[in-house]
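All protein chains but one are shown at their positions in the complex.
Letters A, B and C name the chains as they come in the text, with residue numbers starting at 1 for each one.
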Amino acid sequence: MSDTDKPNKSNSLIWGILFVIGGLMLVWSMSTSRTGQVWVTPEHHAFSDTGEVNDNNDAVWKSIDPTAATTTDITWTTYEVVPVSELIPAMIDSGDATLSWSRTIGLWLSAIFTLFILSFLVGDNPAYKFAEAMVVGTSAGYVLVISIWDVFIPNLLGKLFPAMVQGWSLPGMDASAPAELLYIIPALLIVMLLWQLMPSGGWISRWPIAFFIGVTAGYRMIGYVEADLVAQIKAGMVPLWVTGDTGEFDFWLSFNACLLTIATLSAMVYFFFSIEHKGLVGKVAKVGIWFLMITFGASFGYTVMGRIALLAQRLEFLFGDWLHLI
Amino acid sequence: MGVLTILYVSALTVAQSPEPPTNLVVADTPNDAGKSIDVNWTLSPSDIFAESASDTAIPDPEFIVASYHIERKTVASTDSAIISDENKQWRQVSESAAGEATFTDRTVLLGWSYEYRVNSVDNQGNQSTWAIATGSVAPSMQWFNGSKAWLAIFMFVFCGLVVFFVNAARSGKKLWVREIAGLSAIDEAVGRATEMGRPVLFVLGIQDINEIQTLAGLTVLSRVARTAAEYGAQIEVPTCRSLVMAAARETVEASYLAAGRPDSYQPDRIHYLTDEQFAFVAGVTGYMVREKPAACIYMGGFYAESLILAETGNYIGAIQVAGTAMPSQLPFFVASCDYTLIGEEFFAASAYLSGDPLQIGSLKGQDWGKLVAVLVLIIGIFLATFVSKSGNQDGTFKSSLDFMKDHMLGNAGLYPTIDENLEGDDS
Amino acid sequence: MYRILKDLDRRWIFLAMFLAVAIPVLARLVFPEVVSKQAKMVFDAIDDLPDGSNILLAFDFDPASQGELLPMAQAFTRHCSIKGHKQYYMALWPLGSPMVDLSIDTIEDEYPDMVYGEDYMKFSYKAGGEAVIRMIMQDLRGMFPLDSKGTQLDDIPMTKNIKNIQDMDLIINVSAGDPGTKQWVQFAATPFGITTVSGCTGVQAPQMYPYIPEQLAGVLGAIKAAAEYEAAIDEVYPSIAANKKAQEAKRRMGPQLVAHSMMIVFILVGNWIFFVARKRGEA
Partner (left out) sequence: MKRTVPLAIAIVAGFVLLVANFIPYAEDWSLTAQEWFNILAVGAMLLGGGNLIKLHLMKISSKKAGWGYSAVTILCFFLVIVVGLLQMGVHPSPNYPDFAWSGYVLEEGSGLWWIYAHMVVPLTSTMFAMLAFYVATAAFRAFRAKNTEATLLLVTAGIVLLGRTYAGVWLFEGWLPESMQWLRFDNLTVWIMEIPNTAGTRAITIGIALGVVATSLRILLGIDRSYLGQD
């Protein structure tokens, strides 16, 4: 959005200020602590074949003490992060804590990407565009991978080919379950939907799309009528004469109830399109729009609050996780 | 001595466990597809939540009920299906915390028969004797879900109104809809752009063509394009989806044709930028700052980018008119635009402009639906106020109010049953 | 003055905003929290349940909203864990599944006595949004044949007797959009009458108020409500009050206060410019 800002002296001034502040912080924190380093401690796992078999005729393995593991056992190591505040030299000397290069590089990358995106505030630049291109690619790829492992395989392949999926990726499944051939239909629908990527025959994807739209229309209709219409009318049915705990008339509670009713009804009048907004109706609609404005004001305040929290979290990451300043 | 021993022994046996729950009643869950059974009991006297415990005797502190165990035995199956050995025995199906006296067993099968028993357990694990339900029960399917009867009636009313007015509009009946004030603001904005010799920017939101807000935006675009064609102003439409671009081109071309100036139509000014939200905004705001359009019109489905667009438009001093049904984005448009079509008003504007019987008929039907809602609401408020003012808890008003809340707007069924009336239950 | 402000480069405003957030973050400003009504309602909904109740924690948010919602989600996890509730986690946003893992890490670190499969468990991500909610209200296994570790639900103690989500005593939804609280209200809380509480982003919170108290037992709106909820837990459970990690939302209220005040100043100065300009006939 550099276009909104004239190239002038303030441009380089802001850049300058940011660089100086950033540089000073980095130098200071690197001289005082293990800035941007991630230390991990290894955790060994070992499993041994018990010789028993489960319902699927697969071997049952049990977790054993890693130090007692033999060559026939399966072992691997995972790593746990040690917070830098808890890191003591003795741990490093004994080899209990090691510097994790992959995570340290990852941390620096995270910080650099964060700065790349923030650089857009100073002006549009290649770094931002690069980061933006990466967001699109990585998140789309991620969503695809997750939906394949979490939905496509257990919910579709697992039903069509239970024995195959059990023996390959989901050993916890029941291998003897019969294949449910009815699931060929959703599989076919998916193929038809993907047909859209083909250069011709785009109409084929209308079948799954029609199914999508029909199902959505069906459940939304009920959901909205029940929760947003009937239940809302019920919730609006408040007595305008409110008595407190002692049974006495409570002025403020009654005032609030009256106001709630007036506001609801007048705002609904504003959304009537069959009557001209003139005379009494016009005045009521005017009151209605005032209450709508208060509603929007509240929404405005809450939205601002949310956006600032997001920024605070990013800065906490930069200053805390990366630079160890807090 | 013998008597004493007997007394001692009996006291010991009583004191070794909490008292069992009583009145175990098991029944098929009504209004369902035969997939569950309701289990109800009366709390054990050793339960501190039991009513009898609070006013009469305080339960023995050693044996206060911690939970209830619910056990089930399958006694008969359908179609000679085999009942597993585990299910032929009593087996625990759930554990309810102290104070709870109901449980719905949803792990039963339609048509099979089951027996139930419940006991109480204290913190040390001491179990009471079993309360056993008399006879077995089989879940059954009902043909109609009576608890939703009134919901069905409301659905019929609202749908009927929409269908009626859509049909009326299609058969050529003129349905009147009030003029939307914001539309004249759009004409003014286009007029001023013409005077200043600067273009008009029209943004259709970032949703795709299948979204109703985008379609409503296109209807408004056709009006704006027509006014622009008549005045001789330039109109610029960047889009976030390629399909929206195609539709916008068709719309604008038709408008120029209708205005009698097909030669001034420039398809290149309606162009697709990118699908990415923030990249799209960067492109549009870049254009705004370079070309300084005199009028910016935002009509469609917007998300967080609304704020950035409206801010830039304000900065370049353009007249801004917006319309969206996204409640969370409305505040930003209202605060920074000269005129905003709020929610339904946006759709009404689209219906008003298009003259499409489908849209106008729907709008009319919705208006009448709203009227029904307002009437029910007012009657309810009247009843509630009257009941509260009079303090009368068993008059006609009270029972009418309960009927409205529990039956019409609740899940208690079409009409009150006899025993419910007697109890005067208010939940 | 008016001239300077009127033509102010907007990057100065960016810088001011940056400092308004950065300085309190660095200075670790923390302010006291007064527990408001909504936070108390949410707290009570969870606290009043008997220990060991079934609670569905539906986390419908992604990293983009974690600044607002993660502290809240963690607070829910801690509160449920200290009460010994059985926790069923699920995520309907593809990017949100690892957010649940963070809560599970918290349980493993801070409540090592809790056992996976007996006290807490996780369902994996499923596509379909609101349609998933609608479906699991009647048939859990149709959608989730397995948990996230690939074990059949019948082989997990805490899901063995769970047929569908109607068996839950409470639904806690942490929501950043669609699917989110609105969908849980429409397809779970209203038709089936299951008590539901929500923690949602500031954008959504005002739209949830009409559902209170019948359809929603309480709403936590954005980070402020999360801070109040943390304070409410601290009052009752000193062990959590001593945990520094459990005070994240409260810590984030420092930048919030300064930045909000800055926003007010911006609006006031902006309008002052507007009125002066109008007087001079420039606007």
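Criterion: contacts are C-beta pairs under 8 Å (C-beta built on N, C-alpha and C of every residue); 3 or more make two chains touch, one makes a residue touch a chain.
Remember, it's a predicted structure, so these values are computed and weren't measured experimentally.
Student: As a test of the contact rule: which chains in view would the missing one touch?
Tutor: A, B, C
Student: Could you tell which one of A:S12, A:S102 or A:N125 touches the chain left off the display?
Tutor: Selected residue, touching the omitted chain: A:S102.
Student: Which listed residue (A:L170, A:V284 or A:L323) would be found touching the missing chain in the intact complex?
Tutor: A:L170
Student: Looking beyond the chains shown, say which of A:T41, A:T114 or A:T243 touches the absent one.
Tutor: Considering all chains, including the one not shown, the answer is A:T114.
Student: In the whole complex, what residues of subunit A lie against the chain that is missing from view?
Tutor: Subunit A touches the missing chain through residues 45, 47, 49, 58-59, 61, 63, 74, 76, 78-79, 102-103, 106-107, 109-111, 113-114, 117-118, 120-121, 129-149, 151-152, 155-156, 168-172, 182-183, 185-187, 189-190, 193-194, 196-197, 203, 206-222, 224-225, 228-229, 232-233, 235-236, 256, 259-264, 267-268, 270-271, 288-305, 307-308, 310-311, 313-314, 317.
Student: In the full complex, which bits of subunit B touch the chain not displayed? Write them out.
Tutor: Interface with the chain not displayed, on the subunit B side: 31-34, 141-145, 148, 151-152, 155, 158-159, 162-163, 166, 210, 212, 215, 275, 278, 304, 307-308, 310-311, 313-315, 325, 327, 331-332, 334-336, 338, 343-344, 347, 358, 362, 365-366, 369-370, 373.
Student: What is the set of subunit C residues that contact the non-displayed chain in the whole complex?
Tutor: 8, 10, 13-14, 16-18, 21, 31-34, 36-38, 62-67, 94-95, 97-98, 101, 126-129, 131-132, 134-135, 138-139, 142-143, 148-151, 191, 206-207, 209-210, 212, 222, 224, 253, 256-257, 259-264, 266-267, 269-271, 274
Definition applied: only the chains that are shown with their structure count from here on.
Student: Pick out whichever of the two, B-C or A-B, is joined by more C-beta pairs in contact.
Tutor: Most contacts of the two pairs: A-B.
Student: How many angstrom lie between the CA centroids of subunit A and subunit C, rounded to a whole number?
Tutor: So the centre of subunit A lies 11 Å away from the centre of subunit C.
Student: Just curious, how far off is subunit B from subunit A if you go by their C-alpha centres, in Å?
Tutor: About 22 Å separates the centre of subunit A from that of subunit B.
Student: Express in whole angstrom the distance between the two chain centres, defined as the mean CA positions of subunit B and subunit C.
Tutor: The computed centroid separation for subunit B versus subunit C comes out at 20 Å.
Student: In subunit A, what residues contact two or more other chains?
Tutor: Expected reply: 4, 222, 226, 231, 234, 299, 303.
Student: At least two other chains touched by the same residue of subunit C: list those residues.
Tutor: Subunit C, residues with two or more chain partners: 10, 203, 207.
Student: What residues on subunit C touch subunit A, complex-wise?
Tutor: So the residues of subunit C touching subunit A come out as 9-12, 14-15, 17, 21-22, 25-26, 28, 64-68, 70, 94-95, 97, 124-127, 130-131, 134, 143, 145-146, 148-152, 155, 183, 185-187, 189-191, 201-203, 205-207, 210-211, 214-215, 221-224, 252, 255-256, 259-260, 263.
Student: What part of subunit B is in contact with subunit C in the complex they form?
Tutor: 35-36, 93-94, 97-100, 104, 106-107, 315, 327-328, 411
Student: Sort out for me which residues of subunit A touch subunit C in the complex.
Tutor: Contact set of subunit A toward subunit C: 4-6, 8, 10-11, 14, 17, 121-122, 139, 142-143, 146-147, 150-151, 154-155, 158, 169-174, 215-216, 219, 222-224, 226-228, 231-232, 234-235, 295, 298-299, 302-316, 319, 325-326.
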